[in-house]
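Below you'll find the structure I mean.
Every protein chain of the complex appears in place save one, which is left out.
Naming follows writing order (A, B and C), and every chain is counted from residue 1.
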Amino acid sequence: MMNLAWIVPLFPLGSFILLLLFGQRWKQASAYVGIAATLLSLLLAFAVLVDRLGGSTYEANWTWMTLGDVTLTAGISVTALNAWMLVVVALVSWLVHVYSQGYMAGDERFSTFYAYLGLFTFAMLGLVLSPNLLQAYIFWELVGLGSFLLIGFYFYKEEAKAAAKKAFIMTRIGDVGFFIGMMLLFWQTNSFDYDDIFRAVGDGTLSPGMTMLAAILIFIGAIGKSGQFPLHTWLPDAMEGPTPVSALIHAATMVAAGVYLVAALFPLYEASHAAMMTVAAIGGVTAIFAATIGLVQTDIKRVLAYSTISQLGYMMLALGAGSYVAAIFHLTTHAFFKALLFLAAGSVIHAVHTQNIEEMGGLWRRLPWTAPLFLIGALSISGVPLFAGFFSKDEILAAAWTNGPRLLFWLAVAAALLTSFYMFRLFFLVFAGKARRHEDAHEAPASMVAPMLVLGVLSIASGYMQTPWFGSFLGEWLTDGTYHHEAAPGWIAVIATVVSLAGILLAWLMYGAQKMPRDWLSARVPYIDELLRRHYYIDDIYRFTVVALVSFISRLLAYVDRFLVEGLARLAAGIVGAAASAGSRGQNGQVQTYGAVTVSGLAILVVIFALTGGYWL
Amino acid sequence: MNNVWQSDWSMMAPEWIVLAAAIVLLVIDLALPSDRSRRPLAWGAAAAAALAMIATAAMIPAEPASILHDTFRLDAFAKAFKLILLAGGALALLLVAEWEPKEGSPHRGEFAYMMLFALLGAMMVASSGDLLTLFVSLELLSVSSYILAGLRKTASASNEAALKYVINGGIATAIMLFGMSYVFGLTGATNLGDIARRLQETNEPYMLALAFLLLLIGVSFKLATVPFHMWAPDVYEGAPVPATAFFAVVSKTAGFVLLLRLLVTMFAAAPSEGREPSSLLLSMQPVITILAGLTMIIGSVVALRQRSLKRLLAYSSIAHAGYLLAGFAAMSWAMIDSLWMYLLVYTLMNIGAFAIIAHIVNETGSDDLDGLAGLYRHRPLLAAALGLFLLSLAGIPGTAGFIAKLYIFIGLVVTEPGHYVLAAVMAITTVISYVYYFNLIVQLFFRPTFTAPLGRLPAGLSTAVVLCALGTLAIGWAPGLAYDVLAQFGHFGDFLP
Amino acid sequence: MTLSAYLALALILFCIGLYGALTKRNTVIVLICIELMLNAVNINFVAFAKYGAHPGVRGHVFALFAIAVAAAEAAVGLAALIAFYRSRKTVQVDEANSLKH
């Protein structure tokens, strides 16, 4: 089946094209096209995965472009990682397709929505199948396109417009880093193929300096796409998109692409300690940084967005700490529980028509399916034992302890505490307490609940792929059996459990039981509260530095263009014009002047001749 | 030496034709009642010029020869340039035929035969082998031209033009003659061949150089090049349009003929005081180069400010004289070839443009360039023809002007070292000239019209316009036509006596 | 008398003529000055014909032709002046300035 893997992305592409052409006519039926296409993809992806379980790999290449003696190829490769990602992406995508049928019902651009979803799914599946950097870059940008289109889906909202633009541009900044890194690698190795690059890293063709430079540059791409500090600001704004989109793109798949990319290029990173440390440090900082902001958000989706950033930081930390398996493991579990959380949040929004958690409350009984499912997700992300998040997070903490700097480990622990706190702050504010408004809130239709159920199951079950007790299926598989679980100290699991429970307890005290005043901290250190509410002023810093600088240069150049460049041209024209006027005035109508000019011309020539004696010039 | 009566007078057939026609027309003009139209006389004159042209063409295969003690030479050079002079003359005479100044045209008969006399003078210049005949025929051209300029007796502009022409022409004649007297003094000969031979032995470099400069300045009057160009705009503006066309084309061609006959023949082998032993002509190359450059610049720059069409074309003709002088200054082997080609093309495109301007002046009495505004709307073909001539004057490919200019360029850069500065000046002034040529095109095609629609083009003008347009297009797209004719002259290998 | 004396005379005469032609306001004087320049040339021709390196009759002939041509030119010049006078009622050459720029 692996040789058919190239068909997997084509189903959603077909859905995209069909819906673009006929969507207006099919209206609500468009959903079935999208669902069917992604289902086919999912089934085929499963088949590929099963095939891959046999242990073989598959790679196929076709000529994309010849440049003299260099042939650039396009192709697919099915490795353990790719096959795995294929299934995760296809699965989440399919679930979101199903969910959206209910969520987006009645929207006048319903078919367009499904078309865009198809485009995105196509790009994402293409990305994970790429055998070379160039192709990865192409799909990398295309998933960005899908994200951009879907964020701007409500185009008539100024906020959506701004968010879409911001998302594209911020990720583009990262992409340019990716682009340059990729080009440098090609310059050095004359190939974009992962295998060739790894070979060059291995045999020393690639100098250590260049390895580091390229790795870090490509990582900038990952920073942009995965919303890592300092290019994370687009991700919270991206919540302007419809909620299913947030679940699919900005939680489960696209934002994880950065993690995937670093994982796919892992041998390159492993060769450079500095690059690994960069990845780890950025990941660790992002994890704690985003978590702190998440504490004070009042928009349900923004809390989840910051949580996503934080969790992606975890994955980066894992990669930087050398635990490729932990990163992918967390990527997978996160995909499931974060998608679940978003879909549940979508269900809540669908029910109450607001995103402000201050206006919610007491929805536990009104949303009998959504609430428990949300709880599962929250427990999972908080790392409560027996839920999926616990296992993957534990793995990361262990990796950080054994390979990373101690500081990063403790940052990760602190982030874990914060995570469970803000997740349960969210949970209690939304579901517990008295119903504040929205007496008429009611549960979502089955098409929305069903995908959540599936994800709920996965949010628990997916953790058991890799546990201290039942063996490391995922690790073995991803590393072709060479995986050996590094025995981390047992106390790490204990600490993880303790901090997550502590966070939940604290949240319960403040928001559930309301035993503690909510402004306990903000009243004491208001400036910290302000700092967090303003997202550490990152947007403002950008506005006053980078944006100001660019617009200053731009204005400067505009003046140069208008006055210097145009001015020089006008000056030349002016000189000719002035000469014309002077010449015209010199023609004064006096015939004797004309004669005099002639005679003086003659005289000048004679005098020069007399002086130089014929040695002209 | 053969007797006068034994000379082969048939060699002068074109001259005889023109002379006879001029005298016959003169007589008819006297005899004809004053109320009869003189238009047929102009047509007759044009026919005579055309006939003379055919006669000249028929003589092309003949070996070079000379009669009258080598004062009249019929070499390839003479034939080639006579063809251009006659073509220009015939076309200008067509303009004369339709000349309708607002005070009436009582002197059209005179116009026709005076122009024939002037043409005769120009032809004789081309054939002269002697300083004396050269001088006399030049003066025939000049004096007739003064009269042509003043033919609108009652129009003050015409009078003023004639007066200015005479005064400046007189000064030019005196300067040139002064130069000739020095040449004569150094050699004691008046035959150009003799002069050239004896100059090789002269040891008076300063006097020789002075003579050269005097002659050069004297000739530059006819060429209308720096420093003797300033009369041209005034005279061109004041003179009747057919006369202006004649000055711009035939007079200028004659000037270049004179330049080649006089300066090249006499000084090509004369010694000089230069850094290395070379001829005086070559050592004077920098002077000519500078004058050519200045001419191009002044002509094309000052034209930018003109509103009168005639005056504009006057400056344009100065600029073109600069291009031609540049071709001369290069002194490559392509010199005479490229000048001939350029003058041929220049004749066609200029007369064509003047024919249409003549029509506008006839109809509106003004030659302001506003008169062109919106011409395209009522007279699209006329506008297209004028557009073609203007494009050709600007040297746009697809017209004859380009191919001629290209040849000048090639001549400029084929020498070692090449005249790159001059080529650059020529290139830049060409672009400057785009401004005023295209300004006219803008008037023709883009602007709305202000004036009453023009009437139909009369027969004489339309003949001229059609011929010129066909020539301009044909040489533009199939330059082989013209170059094959040029090849007949064997690169003027028999030019030097 | 040597050749150079004649040549100097001619040159001086030429310059006087030239000066007059370029400065005098009366057109008749201007035309006379042009005649002066042409006569300077004639002196040159005759002097060269008599004392030059190659004495002969050619110089005289040339001078005769020059005189004839000068006469023709003067005639046309005066005719032009008369026509000009008719339309402008002046013979001042500096008032012939309606055509300019």
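Quick note on the criterion: contacts are C-beta pairs under 8 Å (C-beta built on N, C-alpha and C of every residue); 3 or more make two chains touch, one makes a residue touch a chain.
FYI, contacts and distances are computed from a predicted model.
Matching "NADH-quinone oxidoreductase subunit M", "Peptide/nickel transport system ATP-binding protein", "ABC transporter permease" or "Protocatechuate 4,5-dioxygenase alpha chain" against the UniProt entry of the left-out chain gives the name "NADH-quinone oxidoreductase subunit M". Contacts of the undisplayed chain with visible chains (whole complex): A, B.
Interface note: of A:F155, A:W491 or A:W520, the residue touching the hidden chain in the full complex is A:F155.
Touch with the chain that is not drawn comes from one residue among B:I67, B:M331, B:L412 or B:C468, which is B:L412. Only one of the listed residues, A:R365, A:R555 or A:R585, touches the absent chain: A:R555.
Touching the chain that is not shown, out of B:A78, B:L281, B:L312 or B:I403: B:I403 (per the contact rule at the top). By the touch rule set out above, chain B reaches the unshown chain at residues 333-334, 337, 391, 396-398, 402-403, 406-407, 409-416, 418, 420, 423-424, 427-428, 430-431, 434-435, 438, 441-442, 445-446, 478-480, 483, 487, 491.
Against the chain not displayed here, chain A makes contact via residues 63-70, 134, 137-139, 141-142, 145, 152, 155-158, 160-161, 164-165, 168-169, 172-173, 175-176, 179-180, 183-184, 186-187, 550-551, 553-555, 557-558, 561, 564-566, 568-569.
In this text, only the chains that are shown with their structure count from here on.
Here the CA centre of chain B is 25 Å from the CA centre of chain C. Centre to centre, using the average C-alpha position, chain A and chain B are separated by 77 Å.
Residues of chain C in contact with at least two other chains: 18, 21, 30, 93, 96, 98-101.
Counting partner chains per residue, chain A shows two or more touched chains at residues 584, 587, 589, 591-592, 595, 599. By the touch criterion given at the top, residues 131-132, 135-136, 139, 142-143, 146-147, 150, 153-157, 159-167, 169-171, 173-175, 177-178, 180-182, 184-190, 198, 233-235, 237-238, 305 of chain B touch chain C in their complex. Those residues of chain A that touch chain B in the shared complex are 576-577, 579-581, 583-584, 587, 589, 591-595, 597-602, 605-606, 609-610, 613-617.
For chain C in complex with chain B, the touching residues are 3, 7, 10, 14, 17-18, 21, 27, 30-31, 34, 37-38, 40-41, 44-45, 47-49, 52-56, 58-59, 61-62, 65-66, 69, 72-73, 76-77, 79-81, 83-84, 86-88, 93, 96, 98-101.
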